[in-house]
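Left out: one protein chain. Kept in place: all the others.
On to chain A.
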């Protein structure tokens, strides 16, 4: 009986207290060594944090309209900039019939030196407060018998790092919101398709025979229906809602998943451990749940990473048709389609959501590749 104690299989180190590792742990280990996949993971986490945590740090809400900043370009400087403020100030000064000698802006406050032929009435500061840009204007000093007035007040300056859209809404806030919705749709719709597809495919493949035939023909019939038609029908029946988007997309995407899982199941059910389970007297459902589904998980996880970007794209297509999320809510797809129509006048409307969208797709693809390699049994 020497074999039992001291003849480990060749692939094992001869370390008796070697920690037990499940296949999943081994896969995780391999995955962690894949640099591209890990970079994809980090990227995904950053994008998710940006989308979900980001809004707490941005003072603008996604649906707040800044009518004075319609279609302004992205900039790291606060808006309005000094030159346009000075212009505004000059205009105000003209209305108040005073000359503007000096104008400075520092942060959220401005100082101005005004002069006139005759002493200036301090109430002239009201003219300044009337302008959108300035408020709380007060006199700090008077010189030359009131002919020169130094005033100080607050300016409301806004940062629009990503610019604003044609309605004057902050793109940064909107990209974050779009990210929230796109990621949520991507994940939830994929989960819906995963749930339906895995169960359906495993059942169909495992039971086989006539049941399999009927179930798969049903899938093919659904395949042959045009996607948009299906969506329109569902929207008409259930009305337009956010939840519906998940369901509609999930209801279309599960078809591929079901086929993949069925194929896997056909191969798995010839494996001896399934035969052993039958010999133990397990019921069909127990075998599917305990043996078939856990063993299809590798290809399924990989396929999910392909489905997520596909779903995000589908959602944008739906939004484009006006069947997806509705304004003022938005998604990356909707933002990109808006941006595309303004590409000449306001390219930043296209560029920013696209960067995030592309980065997400890249990350997901790298993660998918990494998972496929990590779960590939041949590499074991």
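In this text, a contact is a pair of C-beta atoms (placed from the backbone, for glycine too) under 8 Å apart; a residue touches a chain by one contact, two chains touch by 3 or more; residues count from 1.
Please note the rule applied: contacts and distances are computed from a predicted model.
Enquirer: One chain of this complex is not shown here; going by its UniProt record, which of these names is it: "Fe-S cluster assembly protein SufD", "Oligopeptide transport system ATP-binding protein", "hydrogenase (acceptor)" or "Ligase-associated DNA damage response endonuclease PdeM"?
Expert: "Oligopeptide transport system ATP-binding protein"
Enquirer: Just one of A:184, A:277 or A:301 touches the chain that is missing; which is it?
Expert: A:277
Enquirer: Of the residues A:30, A:157 or A:262, which one touches the chain left out of the display?
Expert: Once the missing chain is taken into account, the touching residue is A:30.
Enquirer: Specify the residue from the set A:125, A:295 or A:331 that touches the hidden chain.
Expert: A:295
Enquirer: Contact with the hidden chain only, please: which chain A residues?
Expert: The list for chain A reads 1, 3-4, 7-13, 15, 18, 20-24, 26, 29-30, 271-273, 275-283, 286, 290-291, 294-295, 297, 379-380.
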